[in-house]
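And then chain A:
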Amino acid sequence: MIEYLTTDRHALYVVAAYGATAAILGWLVWTTLAANARARREMQDAEQRRKR
Partner candidate 1 sequence: MSIWRYANPAEFMRITDPLVAPLWGAAAVLLAVGLWWSVALTPDDYQQGSTVKILFIHVPAAMLAINTYAVMAVASGVGLIRRHHVSFLVAKAAAPVGAAFTAIALITGAVWGQPMWGTWWVWDARLTAVLIMFFFYLGYMALWAAVEEPEKAADLSAVLCLVGVVFAFLSRYAVNFWATLHQGASLSVAEGQRVDDAFRTPLYLMIVAFYLFFVAILLVRARTEIRARRARSLRLQEARA
Partner candidate 2 sequence: MVRSPFAALVRRDTRLALRLGGGGAVGIAFFVLAVVLIPLGVGRETATLARIAGGVLWVAALLAALLSLDRLFQADYEDGSLDQLMLAPMPLEQVVLAKTIAHWLTTGLPMTLIAPVLGAMLQLPDTALPALVLAMAAGTPALSFIGAIGAAITVGVRRGGLLLSILVLPLYIPTLVFGARVVEHALLGLSTAGVMGLLGGLTLFAAALSPFASALALRINAR
């Protein structure tokens, strides 16, 4: 791995491509899960208030 990163002349490009993909997908998953948790909370709050 380290040998690849230091000797391959295209290593930077490959790392950049994988890094950018990880960043975008990570951001997508993060915002999706956060929005899901928020929606779940809001729905439960609303349903509880209705029961009372």
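These made the cut because all candidates are chains of the complex that A comes from, given by their letters.
To be clear about the criterion, a residue touches a chain if its C-beta (ideal position, glycine included) is under 8 Å from a C-beta of that chain, and two chains touch if they have at least 3 such contacts; residues count from 1.
All values derive from a computational prediction rather than experimental measurement.
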{"item": "Options 1 or 2: the chain contacting chain A in this complex", "value": "1"}
{"item": "Chain A - residues contacting candidate 1, complex", "value": "4, 8-11, 13-14, 16-18, 20-21, 24-25, 27-29, 32-33, 35-36, 39-40, 42-43, 45-47, 49-50"}
